[in-house]
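One structure, as structure tokens, below. Some questions next.
Here the complex is missing a single protein chain, while all its other protein chains stay put.
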Amino acid sequence: MVNGIVATDLKEALIVRAQGNYTPYGGGTDLMIKSDRNARYLFLHKVPEMKRIVEDDRYIRIGSSCTFTEVLQNPRIPQLLKEAVSQIAAPAIRNLGTIGGNIGNGSAKADSALIFFVSDSLLRLASVRGERVLPIKDFYLGRKKLALSEDELIVEVLMPKKGLDNYYYKKIGARDALAISRVSFAALLEISEGIIRNCATAFGAVTEVVFRRPDFDALLIGKTLEEAKHQKDSYLAAYEKALVPIQGRISAEYRKVVCMNLLKDFLEKNGI
Amino acid sequence: MRDTGISFILNGEKVTYEGKANDRLLDVLREHFHLTGVKCGCKEGECGSCSVLLDGQLANSCMVAMGRVQDSEVTTIEGYSKTERFKVLDRAYAAVSAVQCGYCIPGMVLASECILSANPHPTEEEIRIGISGNLCRCTGYNAIVKAIKIASEEGNGLW
Partner (left out) sequence: MDISKSVKKKDHEPKMNGSAMYVGDYPTDGVLFGKLLHSTRAKAKLIDIQVPALPAGYFVIDKNDVPGVNRVHIVKDDTPVFAEGTVEYIGDPILMVAGPDQQEVDRILNGIQVTYEDLTPVLRIEDADTVFFDYTIEKGNVQKGFREADKVYEETFRTGYQEQAYLEPQGVVGFVHDNRVTVHGSMQCPYYIHGAVAKAMGFEASQVQIVQDVTGGAFGGKEDYPSIIACQVAVASYKAGKPVRLIFERREDMEVTSKRHPSLCTYRVAIKDGKVTTMDIDVKFNGGAYTTLSAVVLQRGIICASGVYDIDNLHIRGKAVKTNTVPCGAYRGFGAPQTFFAVEMMMNHIAQDLGKEPLAFKLAHMVKQGDSTSTSGKYHFPVPLPAMVEELDKISGYREKRALYAKQTGRYRRGIGFSAIFHGAGFTGSGERDLIKAVVKLHKYVDGKVEILASNTDMGQGLKTTFSKIVANELNVPLDRIVITNPDTDRVPDSGPTVASRSLMVVGELLRRATINLRSHWKDNEDQVVEEHFKEPDFVIPFSLDTFKGDAYPTYAWSVDAIEVEVDTLTGVSKILGSYGVFDVGTPIDENIVVGQMEGGFLQGIGYASIEEMNTDGSGRIRNNSFTDYAIPTSMDVPHLVAKLHVEKYPDGPYGAKGAGELPLVGAAPAYVGALEQALHSPLNHAPFTTEDTMNVLMKEKK
């Protein structure tokens, strides 16, 4: 075909990517908004290594060409990710849009990226030069700036299997469907034998990159619920100081108030 | 190297498109194949007027590049309206006068098909989710939801 190649395996996809004049095409739902007459697309929907959803002993591994609908229909996918993905846009977009595209857009509004941040997921990137795995938090360098080399592709997301059951998720958009996030929040709390084993919180859509401060969450880790209550003020104060939302169509004040409200609600719902 | 066209199945027929892989499916359907039942409301995937079935799934054709449809099946309202299932939806939509200006309707009909093939007896909530990507400015959605419900009741095992 002219101006396009449908890769049939990862090796082929990486060779074409290395050529440098093809734009990776996941679902097309972001790419096709700006109609570039001269674009050449590298279609990735037939690359088997990017279409798998498998499980190993530590991770659920989600291929980056998996569509949102495929993610929703797969029994291996944790409920937290399903909840976020089910609120993306509308069915037709979910049928086409991919996890790789959602991350590759580089936006803090990406609903699945928020979940990967809060769960400390990893990304497997590949190029003709080899592979590397890095935490998603190291992948985002700034607004729409990714630590992705020109010859690399996102192959899969490695989402830790454990500790995802007790979660909190809220997305606020302009309306109940077909809405881009204005504020989003995801949190995990893992308690066993009275001790907080893990606490993870992250905010989407309010800053240039998903806002994740494991150092704040660390204030609560290893504590009992009682001890955590004593830490609550410092914890909230740390967020209050550090979280500076961007002013956009929606005011920074609104975003800040809602973020802090949701954070407090998450703590209170868990008895802190 | 000889460039072959993009071959796919369009409304049940094998066709080949000799244009570029980055051409928009919506434009190709309307201008090249003269299937003007596929409407353009926004070209940004926000309204659903351009809905088609891509390998049986609802898709906004304005968001699909031609290379993506290689070896796939595309069904537009023109093809779908020849089916038995369409007749059930046609009667149901007519019974409640769900068609007003009509611009959203081809998309709504295909969305209806997707709802019922996923679940022949959907709840109202499932119906509303199923058409949540198809904007309608005329009806307030009630009649369309009712029509899909009627179709599910009178489907006669077609779904």
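Lettered A and B in written order, each chain numbered from 1.
One rule holds in what follows: contacts are C-beta pairs under 8 Å (C-beta built on N, C-alpha and C of every residue); 3 or more make two chains touch, one makes a residue touch a chain.
Keep in mind the model is a prediction, meaning the values are calculated, not measured.
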From A:V2, A:I172, A:I195 or A:A238, residue that would touch the chain that is not displayed: A:I172
Contact partner of the left-out chain, one of B:I6, B:C47 or B:A151: B:C47
Residue numbers in subunit A that touch the chain omitted from display: 37, 90, 170, 172, 174-180, 183, 249-251, 253-254, 257-258, 261-262, 265
Absent chain, residues of subunit B that touch it: 30-31, 34-44, 46-47, 49, 76-78, 81, 86, 90, 93-106, 109, 124-125, 127-129, 131-145
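By our rule, only the chains that are shown with their structure count from here on.
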Residues of subunit B that touch subunit A when the two form their complex: 3-6, 19-22, 24, 43-46, 48, 51, 54, 57-60, 62-68, 70, 111, 114, 129-130, 132-135
Of all residues in subunit A, those that touch subunit B in their complex: 1-6, 25, 27-29, 31-33, 35-41, 43, 45, 69, 89-93, 95-96, 176-178
